[in-house]
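Left out: one protein chain. Kept in place: all the others.
Presenting chain A:
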Amino acid sequence: MDSPPGARRKGASPNRFAAVAATTALVLALATACGSGGGSASSAGSGTIHVLVYGDAGNTVEQQIVDTFNRTSKVKAVLDTIPGADYQSKLNTIINTPQAPDIFFNWGGGSIAPYVKDGLLLPLDDMIAKDPALKSDFLPSVFNTAVIDGKAYGVPMRGTQPVLLFDNKQVLADAGLSAPQTWDDLINDVKVLKAKGVTPIALGGGDQWPTLMWFEYVFDRVAGPGLFQKALSGDKSAWASPDSAKALGMLKQLVDAGAFGSNFDSVKFTDGGSPALLAKGKAAFELMGSWEYSTQQSGNPDFAKNDLGYSAFPSVAGGKGDPNDVVGNTNNFYSVLKKTQHPDAVAAFLKLMYSDEFVKAQLAIGNLPTTTGTANFLAASASPAYSQFQFNLVKAAPSFQLSWDQAYPPAATTPIHTAVQEFFDGKTDANGFIQAMQSLPNS
């Protein structure tokens, strides 16, 4: 970062100048060589399409689907992976280069909005016109997440991950409670649990996004999905509406009641802190994505089997939102680059995303695909009752709100996380939160 001071000396002799010039020429030659070298390996080559996915344990299924595709197709598919957390930034680096894939994994919404804006993605409406099942075979609330400006840009793949209210059945039973049906039940549970010396709700505040989940649900229950959609489309007045103030008031009430304890900012979900609180009975609830189940299965198998309960988020009396609404990661999607050389092969590949083989393979590894045919295979899934509960929940949901930090473009992620954390900390009040949300970039 910093150059050693005093490295520069005054007065350049002609010879030195010549040497520097030669060096510069060398550097430029190297740079151009690198620039042109990579181009020859472009995906536009001889009859292959590249499929880029997030690298993790789920890749076995993606590889299986690619193999199935290659058995019948002349154009061959190649599966590329980018491991874990680096996915979005590396995708961003290659997406407008010759190394870009033909088809790539994403989260819909804000994760592809910048690429749509730059005209890189292929609208799939023509493909859907030829093969309506590409749209009609998926649950609508899920499919719509990758619809931008009225055009479809993604076909669902992998599974849905709704946010659920998990609980420790043993702790609730000891306190004589059951999973809350309404917000008032929840407040009451918090009081009873606190009196018993249990942290009512485990929260991985250090990760920030678990805190955001509370905002997403309470805003949806109080105001309905419209408020957030209005704000996302650029109408900043939505954040200052009475419904917004009411939702913030309820959240504040929950925090002030000590629902999350006092040290939630030092706890994380990602390092196992908050799931352990729930599993060890030090907390009664945790609001988390459906992956909580598999997290507990691997970390605390006995707890997952016997005492892990789950329910939908409580309803709010007088709220405008449908109590069946769900928030979370609606699904992962495959999107297609406009410059693909083999659109027909791509369309044929995407058809596999509603095939029986795909659904069965995903269910077997614990994912919950959202095709309309999924229901037929739920009995064969890794944990049938849990899969059935989630599937019914998502199917019945009039609205499935994508997580705010993914609905907004990446530029808004950090400001959103900062705002929710500071509001829960009491560092900002409702007005500060509203201002922070109003200054988010929405395109």
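The rule is simple: a residue touches a chain if its C-beta (ideal position, glycine included) is under 8 Å from a C-beta of that chain, and two chains touch if they have at least 3 such contacts; residues count from 1.
Throughout what follows, contacts and distances are computed from a predicted model.
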item	value
Protein name (UniProt record) of the chain left out of view, among "Sugar ABC transporter permease", "Outer membrane lipoprotein carrier protein LolA", "DNA-directed RNA polymerase specialized sigma24 family protein" or "Oxidoreductase"	"Sugar ABC transporter permease"
Residue touching the undisplayed chain, where the options are A:D80, A:D322 or A:E422	A:E422
Identified contact with the non-displayed chain, of A:L120, A:I187 or A:I365	A:L120
Full-complex contact with the absent chain, from A:D126, A:D235 or A:D271	A:D271
Chain A, residues in touch with the chain not shown (by the definition above)	1-6, 13, 15-16, 18-20, 22-27, 30, 89, 92-93, 95-96, 114-115, 118, 120, 205-206, 208, 261-268, 271, 273, 276-277, 282, 410-414, 418, 421-422, 425, 427
